[in-house]
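Before I ask anything, let me first share the structure, which is written out below as structure tokens.
Shown here: the complex without one of its protein chains, the others still in place.
Labels for the chains are A, B, C, D, E and F, by order of writing; each one numbers its residues from 1.
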Amino acid sequence: MTRRPLEILDQALNRKPVIVSLKGGREIRGILQGYDVHMNLVLDKAEEEVEGSLQSFGTLIIRGDNVIYISPSVD
Amino acid sequence: MTRRPLEILDQALNRKPVIVSLKGGREIRGILQGYDVHMNLVLDKAEEEVEGSLQSFGTLIIRGDNVIYISPSVD
Amino acid sequence: MTRRPLEILDQALNRKPVIVSLKGGREIRGILQGYDVHMNLVLDKAEEEVEGSLQSFGTLIIRGDNVIYISPSVD
Amino acid sequence: MTRRPLEILDQALNRKPVIVSLKGGREIRGILQGYDVHMNLVLDKAEEEVEGSLQSFGTLIIRGDNVIYISPSVD
Amino acid sequence: MTRRPLEILDQALNRKPVIVSLKGGREIRGILQGYDVHMNLVLDKAEEEVEGSLQSFGTLIIRGDNVIYISPSVD
Amino acid sequence: MTRRPLEILDQALNRKPVIVSLKGGREIRGILQGYDVHMNLVLDKAEEEVEGSLQSFGTLIIRGDNVIYISPSVD
Partner (left out) sequence: MTRRPLEILDQALNRKPVIVSLKGGREIRGILQGYDVHMNLVLDKAEEEVEGSLQSFGTLIIRGDNVIYISPSVD
């Protein structure tokens, strides 16, 4: 089975949280609510672990050029 | 519900302040008055915390390529 | 009221000085005389504070990809 | 025999794991399930060695601009 | 009066030397003989101050993406 | 005689190994099997010298934006 990158994003919409790894070492987790061809992302219930404690953002729009990878399979 | 990144920006226009996280660690807060497809942003009543004190800018045009994320859900 | 980023630049033309914040920490001030879609800028009476003293440039063409933000509301 | 870069990716789909070397020194291994013209990649059973231990991701979408090289010939 | 960035470059052609500030802190001075939409520049009688002494290049083609600003008003 | 950059790549296909110098200081050697307009490359029998010992990759797809130069004339 072959699957295009954006197709995987489509299947991850509104399901279990995804992990988004950003350039510079940041990692944000949230429910994927939307995306576009640039990999701009909308995360709902977004959270980031900063120095051991969890920061909550609510909704977050991430500009795609910051993304290293997206991991849709968080259990 | 699925929502495109720019659609979220549209819903955030002229409401509660948004937080804009910039490459290099800067963070600017203000009322979103406009944007375009590059994520160039217009912020009104923009403020930045610099070394503990608040700097006020009035209106600010941010070039989109500096943006890491935009958080429209500031309470 | 919603305002596109380039529209704000248009309103700032030939008025009070704007502040242009550049990548790398430089900050240049001047009268905005022109711009284009890349945010290339023309500043007149441009000035930069370098190590406490003011350097004057006259006219300056700034390449847009260096811009972090433009603040048109200098009083 | 001449082979286009994306053609090689096509031949590597759903076979033995590939190694993906990323900017910043990270190296991720997994089954290539998809790609697009930007070299955005879908890896299944993705794994990364972090400080001597193996981190497993399941499916991973890697944004193409982070890629240095892809090595499809892991035995 | 409103002036587009490339229009200013056009007016600076073959006149007094311009100063070109490059990313990485280099600064080159010369007569502007040509440019294109990428801000690729042709400088004639180009000179750079390196560690206190003046290096002369004759003609120089500068790739536009290195440019921070161009100052056409050298007296 | 004038020769376009991609034309040179074409002449180097499936001949003696080429040296590819990458941003960040890495240098990879191999038989050029393919390329495209972005300078994405396919190297066969690719090798890299890492800390004095030779690492072999087999086939390698290098993303073009990492390339500094390609030297097709290895003897």
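FYI, a residue touches a chain if its C-beta (ideal position, glycine included) is under 8 Å from a C-beta of that chain, and two chains touch if they have at least 3 such contacts.
Because the structure is a prediction, the values reported are computed rather than measured.
Although one chain is not displayed, its contacts with chain E can still be listed: residues 13-14, 22, 24, 26, 28, 33-36, 40-42, 46, 57-63, 65-66. One chain is missing from the display, and on chain F it is touched by residues 1-9, 23, 39, 64-65, 67-73.
Basically, only the chains that are shown with their structure count from here on.
Chains making contact with chain A as well as with chain D: none in this assembly.
Overlaying chain B on chain C by C-alpha atoms takes a rotation of 50 degrees, rounded in steps of 5. We define each chain's centre as the mean of its Cα atoms; on that basis chain C and chain D are separated by 43 Å. Listed for chain D are residues 65, each touching two or more other chains. If you draw each protein chain as a dot and join the dots that touch, you get a simple line with two loose ends.
The complete set of chain-chain contacts reads A-B, A-D, B-C, C-E, D-F.
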